[in-house]
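A protein chain is absent from this complex, but the other protein chains hold their places.
Showing chain A:
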Amino acid sequence: MEWLGLSLACYLIGAICAVACGGREAANRLGPAGALAGSLAGLAGVLLSPASAASHIVLPWGLPLGAFSLGLDPASRLFLLPVYVLGAAAAVSGASALAGHDACSDRRGTHWFFFNLLLLGLSLVMTARDAVCFLIAWEIMSLAPFFLISLHDDESEVREAAWIYLVAAHIGAACLIAFFTLAMVQAGGSSFETIAAAAGDGRLTAPALLFLLALAGFAAKIGLFPFHIWLPEVYPTAPSHVTAVMSAGMINVGVYGLWRALEMLGPPVAWQGWLLVGLGLVSALFGILRAQGLGGLKRLLAYSSVENMGLVCLGLGLGLVGRAAGDDAVAMLGLCGALFHVLSHAAFKGLLFLCAGEVLLVVGSVRIAHLGGLAKRMPLVGGLFLLAAAGIAGLPPLSGFIGELVLALAMLAGLDLPGLLPKVGMAGALAALAAVGGFALAAFAKAGGLSFLGQPRTPAAAKAQSRGRLAEAPLVFLAVCVVLAALFAPALLSLAGQAALNFPGMDLAPARAALTMALATTRTVCLISAALVVLAAALLLLRNRLTAAHGRRAAPTWGCAYTAPTARMQYTAGSFVEPTARIMPVPMGMTIQLDMDPGLFPARATLTVATPDAVKNRFFTPIFEAVARGCDALKVVQHGRVHLYILYVLATVVALLAWKL
């Protein structure tokens, strides 16, 4: 708890120092220093306290409503871990990216102010134990990214992305305010304990409505289908270090909030679990299929976040289904899998975004059509990107595989649930999970292979060069975390298990038994993986020995025995996935237009491949346009005459006084 206080203080000091320095170079040192110190202090707090301990503190609070009540328990600790790790890495990475003078250098002070504020808000959200305190922290955490995204606000895309983010964040916040207000009024208190106690006594009159409000509010932050539309707009335009924190720390806050809401709302009902399972599977499948079709690296990663958050939601849903059926082994495995996947996704996605950021800084673009052959020019970045891509695609021995394995174990255990529906549902979910894994592998083979292997497609990519040690240090730090997560996967899983054991109503004996089983499986997987790695390394060594004797000949990658291969003969982002796009045109949403002169030897041909998001274009855009038209009609009252504005105020005051008295 003391470490947590120190961390919050560091963030606050960093924020104030940064804004005080304004656009000077010092802001670019003090701001990141505050974020780094705060994150390291927080990390110490999370790692040094025993995993199962819970502490609580109530601080003075000037407001008539709620209380400034903070607590640390296994769930808070688990979700804080990626925030601090990514906060530290992103602070260093951002400092190196914003160093020097460019168009936005005079805004660095405010940028680091809001960066520290984002980390502060995230820490507060994940430790708040009071609804009012939670909502205030939630607002801080939701508003700060708006200013962070709009760092380069001279570009119209950035402005639009920032607005989309703001609208999405506030649609979610509106649902959450409704959720917490209803719960507070019915429970007669604002602390989480009071609300949970009221739910336990059955004093919450409409738990289904409360569940749906919480789900909508938190799903908007998580980016679940159909609330995912802000992710692919925001991630490509925001600065990469901000995206890393957002994708690895901030969207988890939605999962965390959902977790707390589920804890508060008491014994779950089966339909709630199945709703989460369905939503999770749709998000996962939709996300990864869309990701496969895209040609921009960051946008692809954004849709991959939709996919992974879908898997997390699937795990939470399995937990609820298990709890509702009274089968705590299924519940435990589902919840554990979800929490574990949160951790591994955060590490991989953070690393991927920071790598993509390096590519953007060096090449000036993250469109796959502009990249290629980067692994030879930036070996470290390329290697780390491929490592993280392998992890997020769920390849053993990395921890992405373990998370999906635990989810699969939950579904296998769920096959024994009574009734036909659960059996069918679990079998279907298992098949969908397997499909998601396959598609993820294809998507990341595309992302990693086409960007980093082969030949450079543009002169900028050909001239790419690594930016030096300081820029690469955060990448190496995250890569070490990824490797450690793979080596100590059982330890991380038991951390997730500690949090899941605290889920209300969990019967400890079967839950512990399920956890032990999952841990044993994980250890076996780790051993086999380690053996495979050793075997692969030995074979590689042997091969090098054998080939060294005969000498080596270098040829262009994928030269395919052509005498004069060019970079244009390589696979493109579109052609790589064209077969899949032809099989599944609807979910991928890929449109291919071939415009060609007739005849056997056409003189002119153009091919246009686009992947518009149907949810955004056909669903949200018409709604918002209708709202905008309605608001435009209200502009008659906004005529610009100041004294009439004051007349409005005066008339309102008089009317209110006359009406109530």
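In the analysis below, a contact is a pair of C-beta atoms (placed from the backbone, for glycine too) under 8 Å apart; a residue touches a chain by one contact, two chains touch by 3 or more; residues count from 1.
Operating definition for what follows: contacts and distances are computed from a predicted model.
Asks: Among "Choline dehydrogenase-like flavoprotein", "Hydrogenase-4 component E", "ABC transporter ATP-binding protein" or "Actinorhodin polyketide putative beta-ketoacyl synthase 2", go ahead and choose the protein name stored in UniProt for the chain not displayed.
Replies: Going by its UniProt entry, the chain not pictured is "Hydrogenase-4 component E".
Asks: Touching the left-out chain: which of A:Leu47, A:Leu539 or A:Val654?
Replies: The single option touching the absent chain is A:Val654.
Asks: Out of A:Arg552, A:Arg568, A:Arg604 or A:Arg641, which touches the unshown chain?
Replies: A:Arg641
Asks: Which positions on chain A touch the chain that was left off?
Replies: Residues of chain A in touch with the missing chain: 635, 638-644, 646-647, 649-650, 654, 657-658, 661.
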